[in-house]
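Our next item is chain A:
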Amino acid sequence: EGTITTVVKISGIPWFDRMETGVELFAEQNPDMSISQVGPASADSAQQLQIVQDLVAKGTDALAVVPMDPAILEGIFKRAMDRGTIIVTHEADNQMNTMVDVEAFDNAEYGAALNARLAECMGGEGKWTTFVGSLGSRTHMQWVGAGEENAKQHPGMELVDPNNESFDDANGTYEKAKEILRKHPDIKGFQTSAGNDVLGVGRAIEEAGLAGKVCLVGTGLPNPSASYLDSGAITAIGFWDPQKAGMAMNAVAKMLLEGKELTDGMDLGVEGYNSVTLKDGPGEGKLLIGNGMVLADKDTYKDYLF
Partner candidate 1 sequence: MTMTRSDPQTAARPGLAETFARRPELVSLCLLVVICVAVAVINPAFLSPGSLIDMGRASVVTGLFALGVFAILAAGGIDVSFTAIAALTMYALTLFVLNVAPGLPMAVILLIAVAGGTVLGAINGWLVHTLRVAALIVTIGTQYLFRGILLAFIGTVWLMELPPQMTAFGKASLLDFTTANGATVTLPWYFLTFPAAAVLTWLIFNRTLMGRAIFATGGNPEVAARLGYDQRTVHLFVFAFAGGLAGLAGIVHVCANRMANPFDLVGTEIGVIAAVVLGGARITGGTGSVFGTVTGVLLITVVNNVLVLVGIPSTWQRVVVGAFILLAAAFFVTRRRKLQPQIRKQAI
Partner candidate 2 sequence: MDHPFLELRGIHKRFGGVHALRGVDLTLRAGEAYHLLGENGCGKSTVIKIMSGAHAPSEGEILLDGVRHAALSPIMALQAGIETVYQDLSLLPNLSVAENVALGEQLVGGGGRMLRWLDRGRLGRTAAQALHEVGLEPTRALLATRVSDLPLALRQRVAIARAIAQEARLVIMDEPTTSLTRHEVETLIEVVGRLRAQNVAVLFVTHKLEECYRIGGQAIVFRDGQCVAQGPIAGYSRSELSELMTGREIEARRYRTGAPEGGELLRLEGLGSGEAFQDVSAALHRGEILGITGLSDSGRNELALALAGHRQITEGRVSMDGGPVRLDTPAQSIALGIGYVPEDRLGEGLFIEKSILDNEVPLILDRLLGPLGTIDRSKARAAAQDISAEMTLNTSDIDLPAGALSGGNQQRVLIGRWLSIAPRLLVLHGPTVGVDVGSKDTIYRAIQSMAERGIGLIIVSDDLPELLQNCDRILVMTAGRIAAEVRGDAASEDDIYQAMLASRPEAAE
């Protein structure tokens, strides 16, 4: 009775594997519905577009999409909604054509929080730099933007060579981080955005024997980052639980399918989304913001094993 398909940016990577566990959990809770997750084989918005288009043509009732690039999907989302398909998105607070965009937290708050943690480690002083997945990644730019804003409270902090692109590739990030360490031998801090950035930068710091001397705060997952957190190469990681986000998206999609009303402060029945903020989105749709932000360091990461 109703199909909800979750479409992720790319299948197979840890982040979305974790999300899939949420989707599967939700499927168990709703045995009468047909619920599944798919995603393209490589990080290419064209491939994701194709999948969405085929799913719409197939007649799927609701799509919960984590857009690779929100802008590229605007066209198909509009057509899908015209056709009566329910569209819910995640990590796309600028998506015009969506019914509800689910965000784990307020992006500006998250970026500021990461930077506050970094500043604390740096003692509010010294050179620092930022990494983003790509210059086109809106959330990443929001995070580092908010970070820069936050850093202004500390006149001693000097931002150098900002917005390095990592393409979410740990190896490339590693090379780039080494180059930055060389160019700025006195650098004190890194704020990173894409999930793999902490791994690349962390490795560069650790290999240079600078663990504990140079601070690194960025988005990352607890399991992969564990060894670097232990060694002190990573100061702290920030994240939200993709499992919960997946469940939240599906819960919203189900409510929309059943024609239910979304209200400010409601409880989605998912941890971190027990009292959500509901705002008007950039388009017709709504923006639903939870409070799923987590900052973890050496001492606390073991509470989140995924």
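The criterion applied here is as follows: a residue touches a chain if its C-beta (ideal position, glycine included) is under 8 Å from a C-beta of that chain, and two chains touch if they have at least 3 such contacts; residues count from 1.
On the choice of candidates, all candidates are chains of the complex that A comes from, given by their letters.
Predicted model, so just to flag it, every value in this text is computed and none were measured.
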In-complex contact partner of chain A, selected from candidates 1 or 2: 1
Chain A - residues contacting candidate 1, complex: 10-14, 17, 41-42, 135, 161, 163-165, 169-171, 174-176, 178-183, 185-186, 199, 203, 207-210, 213, 223-224, 226-227
